[in-house]
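A single protein chain has been removed from this complex, and every other one stays in its place.
The block that comes next holds subunit A.
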């Protein structure tokens, strides 16, 4: 259909001119393309005007008209029907997007209506939308899927003529993106002429990103890079010898960070985790009490209202600095931001670039990113990142391959909506890029799973989520199951969380239930930049007041630790290789030179052609440090693989520590590492088989199962503050319990297989693992027996988060542990074990993990009249 050429129709160029703006060439190109009816992907960094490129063209293409004269208000009922669906990955962005999209509608007095549909949308607004949707709807992948679970809403969605997916680079590589692919497949089926546009920041594989979004249909890629000037530098520690070799916090750099904040108008201080953001905010405030009210903290667990306030103050320019996490990676521009500080590794080249782009938004200004190393080796990383950005080596992001948990959820969603017939839905699902290669067997299994909980042989007769009716349409017969499914739609998995709320006052945000469970009333903890005292826990709410103490616990939020990218790794090895040759280019490398000299003297510096192995015997046991520089995920896979292969000759239990540079295998068994490090040990033959074996000997697959169990509806995720209801609480069982019971009684269940596959693909990145092994085979092995941990080894040595892998028989392993403990208790041998701390239970400084099953079993307050010790 062509755009109506009426005189009152909206004209993007004229609107730009009316504001005194000149469009960039990429904006004009996008306008033409959309008005001509194309689909495509616009590739541009934030703050470059990409929203105008898409939105103004949509208004023109679909005939938004000026209401003349306009004393009458636009009403929902008189406005054009739903035409554009605008998808944003974060709820938090929706309101800002709405404000931006409303601007031309209001200033040009257009006849379109616009509203939001997210998890935050009020029930009255939702009810109004159920009567009639706005002309343009702003929503998230989850809310869109939720709408598909209602038959009435699907009819309205069928009228949509264009879908815009904002920040597509944030979605393409994960299951949320897959969920969106499935929703788009449905919308395309409802309207085959649907136009789809994506907005994406810089990616190494932009053409694939377009193909995934458009499901292979032809479409344009518009390059929107406007070449904004970029300045990247690093804060250097004043004296290297005082600068830590390892550690995650980097507080040693506090004075320089304060100076940097002082220098700029407004600064965003990025941290890689929420806990670190809390700690840094507190440290800044302690050092500069006069900054109270001028600096703020922002992360995803803070309450919406708290974050809104921070964002509004940022925009208004009333804040000096905001300490934040990836929660501020996306979204509208904060014009006052002049400088971005990245504390710790940016982990990827594209991420560093993205964060840099959050500063310098006024025309003619420069984006400025300053990296703040938290330990010495991060100086090398900073040099590497700067070099990689300069040479344009950016990361690629690949879509997940047919995750069955997301498919299972989708089947229930569609059954709840219109219902489905299997052949028709299979054809539709296969149009989604991630499910192109879905086999008939996998499809049958997914149908079997939603119908009877598994394949026919292990049918669970009591269980029936979805069933065909008399007409052969698959539907959800049980209203309670329907409600539960709707409240559980989504692919973001988090631990059960608790609302943190002032006694009789405002909500502050959420923390994981497990963290609160370890606190007693009266204990203090740091949250939202305040020291809070726990008063008591009521249902799923932790009631708090401001604490008088100044010290307290810091909540940790789980969530995958990011691996650094191949691109950054390669750039780093390049820098090291130059250093090994005595060449130290740039301020960072010059600063770190003395430490690299220590590494060289005590051991060696890894290069592209050598694989460095360090062997050390301590009172803890035998250590092997290996440095493939392949990122923490691959290292975990490599370490498990090596541990398992060694265990085939000699049963042993290994403690594994990994970081982005390498890994450590530690065992109390008597292993002779130099003799064991043969080419066969590093061979890529039988790789998959061996890795699968090593998975069963470790705990990785079990942890991955947690996410799969939740997405497929196996484990019910309670909602903070909702109270959950009795039946919801009865369903709270830990996924590890499910994992065990499935492994024992239904080992062929495909969700278990998926857990393994996902561990292989996501956690261990087997393709990268294979590449790494092949590269390692081409490298000369350089084995160094060291007298003490080296600068490269030390960070691994002190890493507290460890995996374990055992090839010993369970009974043998317990017997050995018990014997060691007895010897330690009687003062014999093994001085590494502190008899008092280790004989029983956990030492107080170790993080306690507590598996729960019932949720109703109270922790024992006393055992027969005696208080706990």
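Everything that follows uses one rule, which is that a contact is a pair of C-beta atoms (placed from the backbone, for glycine too) under 8 Å apart; a residue touches a chain by one contact, two chains touch by 3 or more; residues count from 1.
Convention: contacts and distances are computed from a predicted model.
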Would you mind picking the UniProt name of the chain not drawn here, from "Multiple sugar transport system permease protein", "Inactive transglutaminase fused to 7 transmembrane helices", "ABC transporter ATP-binding protein" or "Calcineurin-like phosphoesterase domain-containing protein"?
"Calcineurin-like phosphoesterase domain-containing protein"
Looking at the whole complex, which of A:210, A:320, A:339 or A:465 touches the chain that is not displayed?
A:465
From the list A:245, A:625, A:738 or A:794, which touches the chain that is not on show?
A:738
Out of A:426, A:481, A:578 or A:781, the sole contact with the unshown chain comes from A:481
Of A:153, A:202, A:653 or A:772, which one is in contact with the hidden chain?
A:653
What residues on subunit A make contact with the chain left out of this view?
449, 453-454, 458, 460, 462-465, 478, 480-481, 484, 620-621, 653-655, 666-668, 713-716, 727, 730-731, 733-734, 736-738, 741-742, 744-746, 749, 802, 804, 809-818, 820-821, 825, 830, 832-833, 837-843, 846, 848-854, 856-857, 859-866, 868-869
